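Note that one protein chain is taken out, while the other chains of the complex remain in position.
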Amino acid sequence: MKNSKLFWLLGLVLVLSIFLAACGGGEETDGGTETPDSSETDTSNTDDGGDDSASTEGGEPDAEQVLNLVEGAEIPSMDSAIAEDSVAFNILNNVNEGLFRLNEENIAVPALAESEPEISEDGLTYTFKLRDANWSNGTPITAQDFVFAWQRALDPEVGSPYGPYMMAGTIKGAKEVSEGADPSELGVVAEDEKTLVVTLERPTPYFMSLMAFGTFYPQNEEFVTEKGDDYASNSDNLLYNGPFVLTNWDGTGLTWTMEKNEEYWDAETVTLETINVDVVKETSTALNLYQSGEKDRVGLSGEFAMQYADDPEVVKELEPTLFYLKFNQERNGEETPLANENIRKAISMAFNKQDLVDVVLANGSLPANYLVPTEFTFSEDGEDFREINGDLTGFDATKAQEFWQTGLEEIGQTEVTLELLGGDSELAGKMDAYLKEQLETNLEGLTVNLKAVPFGVRLELDEAQDYDIQNSGWGPDYQDPMTFIDLFVTGASHNLMSYSNEEFDSLVEQAKGELAQDPAARWEAMAEAERILIEEDAAIAPIYQRAVMALQKPYVNGIVSHPFGGDYSYKWAYISGKE
Amino acid sequence: MTQNYDNLPQGSFDRITRDTEKAERISKPSVSFWQDAWRRLKKNKGAIFSLILFGLIVIMALLGPVISPYSPNSQTITHANLPPKIPVIENLGIFDGVGTLGGKEVDLYEMKNVEQNYWFGTDGLGRDMFSRVWKGTQVSLFIAFAAAAIDMLIGVIYGGISGYFGGRVDDIMQRIVEILTGIPNLVVVILFIMIMDPGILAIIIALTITGWTGMSRVVRGQVLKYKSQEFVLAARTLGATDGRIIWKHLMPNVLGVIIINTMFTIPGAIFFEAFLSFIGLGLQAPDASLGTLINDGYKLIQYQPHIIAIPAFVLSLIMIAFNLIGDGLRDALDPKMKD
Partner (left out) sequence: MARYIGKRIIYMVITLALIATFTFFLMKILPGSPIASADKLSPEQRAVVEARYGLDRPLPVQYFDYMFGLLQGDLGVSINQFKGADVTDVILSRMGPSAQIGFQGMVLGTVLGILLGMVAALRQNTWVDYSSTVVAIIGISIPSFVFASMLQYSLGLKLGWFPVALWKDGFMSSVLPSIALAMFPLATAARFIRTEMIEVLGSDYITLAKAKGASGAEIAFKHAFRNALIPLITVLGPMAVAILTGSLVVEQIFAIPGIGEQFVKSIMVSDFSIIMGTTIFFSVFLILVILIVDILYGIIDPRIRLSGGKG
């Protein structure tokens, strides 16, 4: 018995050799994938809203029109009134349709609406004419389907997270209905089968882009009532009116399929026959599935990004999603050190964002010194909103240190300990570790304690304002700078850090009210508000604007990515050149 | 040959007398149970080797972060993702700073203009893996030892009382244990970590909250076995108190089992900590343990094997060492195994 013990060592050798075998194999494959010595692609700005290089090169659709994709999470709900997560919105965008749809250039164009609506002088009444289109069961889509869906989304009993959030203050009577008033008070009327009249609370320049959002999709009253509690519980208990129909989804499973919808009004544009989706939560597994040819497109997270930076199959897309540090000025009824403006300014300048995006993220994300993302909103002459303000802050260790010293004197302390609340994902952990190190190195006397919690817990702490600094992110709900700016109005549901500036509030109010009909002045007001928020008050510290990096097989063409609502459209996608 | 007896020289034989005194003498030195166990353990090369190995690991865990010129959490972001490079050994073609990037082999140190040598390479934030690995070993061992010690304390007391007093006390106490073992420890651990602020303390408490039941069962069984034996009866007759009987008479007999059990608890705790890291409930960044290091690295096994290989190797060494020491102790302490 005893001699054998020495051979435990032998075991160790074997363990080691397994590692080595795994690594050795790795090199082999990497060598196998031919990497043409192409010049480095400009990582920062190649993205043109989904118009990626791969899709422009593609030939004619020739092979079997099947697309195999992975998704990062299950579908919590496919009811367009209840949906709130990116997975559901992404599918909704492909199996359903609203009055408008974002096209390949990410412009909202008439979809179920036959044409651009008639808009009244005062910008308050929109009259939509519907085109002849059917639900997947053959019933025609009527204006009443919209009235029903919108009223339903506002019904407190339904508990739609996006219904009141998107409609209140925009559509007339939405707030009252969401508080229990009679649904007929909602300013949405079906004048006849094919005419929908929407009355707004106030002029909303971005209203058309709202119409492409999932919450505003129609629902067939008869079908929803008939299914009752079972509505949307699986793919059979749903009706579709988009380019595809959902099949094979049992309501809790990790797999579903989208098949071409023959009833779709624009079915001739749709080339793909089938899209197979599987939920794969591990990036490494997804990558292995991609390499084995089972999947056609997978997202790459930071740790893999470096290895694939020069891979010809890499696709990078800049998203209008911004990540920033929220500075809580009042915790448990007491002022935090962050109530001091200089302390906030010091922190917002004390970390190197360029290194962060280059090394930690390494996926084409941009360092952000602003609130409203770049390449997201454009004026009528095509000027990016970003060009008005440019950079409003930036990494500057010396200046940060100056602000820091002033701030410390003002609050009469020499050492400050702050808690940094963040997500529990691996990337979040890595990023927060980086921020901690940067802040502690650049600001003498600062101690940062990291606290990583699951998303649900973070929301709760956010709501209770029980944190000092929070690493937070925001993606747009509609195509207008306002979706970012009005987050920080005094008392707004996302503020939750006791930030309050009357000038900022009044600028936002102006942009929403009196200036609504004057695009140029409205943009100026929003730009000024953004400047106050970041440059003057340093209420938040922008970190980066996210880009996503994915591997996509060369035979996949025409997947369009969108800045808000559903992430992707497969309506125009096709397979070409697959053996 | 018999006929040659007479030819033997005088004095070849001494007459001895039977000495009743000497017959009782113990010719070999008297050895206590522990000396005997130690003697047997010493003969077990695997166990001794493991003890030395483990000693080395402990020394490195304490010294490693000190020897390294870099602290475990300090980041040099421009030096991120460097493979290991050790002077002298690099000439052998290993640990020479060459890694794969985009499928090609390149000397990453040259490429990034790094003058320093990172013996175990660096991670994605440019932190020195050498000091991180040893710091992580330190943390993992601390968690494991703390958890094992608490398990032992609670388990021994609980099992001892339950087994010694028996009857109704035993019945009630065993029902409680039964309930605790009925809840999957995985669930309890996860729930407790979520309730408490995540960190080393939370992990230790979560691990021990149900972990002690195993120890208590073993101790109870042993106490039940010994308490009805004659030497206990003798002690009781001589008027020893319950406390004295438990501590002076029962415990030394149960100790072997306790030690063996603890030896197997420690690797279990280290493993569980690694598992917690995988499901995202491990230590808080930037702290490192072997579990978090392996979890950070296993995805990159095809590209940057050093990030996982070294902590996994250390983990394997610890696991093997503990299992061998445990086996050795079992052989040494279990008289049945006497050879």
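Order of writing sets the chain letters: A and B. Residues in each chain are counted from 1.
Criterion: a residue touches a chain if its C-beta (ideal position, glycine included) is under 8 Å from a C-beta of that chain, and two chains touch if they have at least 3 such contacts.
If you're wondering where the values come from, they're calculated on a predicted model, not measured in any experiment.
**Q** Which one touches the absent chain: A:128, A:148, A:162 or A:213?
**A** If we include the chain that is not displayed, A:162 is the one touching it.
**Q** Which of A:139, A:247 or A:284 sits in contact with the chain that's absent?
**A** With A:139, A:247 or A:284 as choices, the missing chain is touched by A:284.
**Q** For the chain left off this view, which of A:62, A:222 or A:250 is in contact with it?
**A** A:250
**Q** Write down which of A:59, A:180 or A:491 is the residue touching the left-out chain.
**A** Selected residue, touching the omitted chain: A:180.
**Q** In the whole complex, what residues of subunit A lie against the chain that is missing from view?
**A** 1, 3-4, 7-8, 10-12, 14-15, 18-19, 21-22, 25-26, 29, 73-74, 76-77, 79, 82, 84-85, 156-157, 159-162, 164-165, 168, 178-180, 229, 233, 250-255, 278-282, 284-285, 288-289, 291-292, 294, 424, 453-457, 459-463, 493-494, 496
**Q** On subunit B, what residues meet the omitted chain?
**A** Its contact residues with the unshown chain are 163, 170, 174-175, 178-179, 181-187, 190-191, 194-195, 217, 220-221, 224-225, 267, 271, 274-275, 278-280, 291, 294-295, 298-299, 301-302, 308, 312, 315-316, 319-320, 323, 336.
Simple rule for what comes next: only the chains that are shown with their structure count from here on.
**Q** I'd like to verify one number: the distance from the centre of subunit A to the centre of subunit B, where each centre is the average of its C-alpha atoms, in whole angstrom.
**A** Taking the mean C-alpha position of each chain, the two centres sit 47 Å apart.
**Q** Hey, which residues of subunit B end up touching subunit A in the complex?
**A** 43-47, 49-50, 73-75, 77-78, 80-81, 100-105, 124-126, 194, 197-198, 280, 284-286, 295-296, 298-303, 305, 308-309, 312-313, 316-317, 320, 323-324, 327-328, 331
**Q** State the interface residues of subunit A toward subunit B in the complex, per the touch definition above.
**A** The touching residues are 1-6, 8-9, 11-12, 15-16, 19-20, 22-23, 25-27, 29-31, 33, 35, 282-284, 302-304, 306-311, 352, 355, 359-360, 424-426, 429-430, 432-434, 436-437, 450-454, 457.
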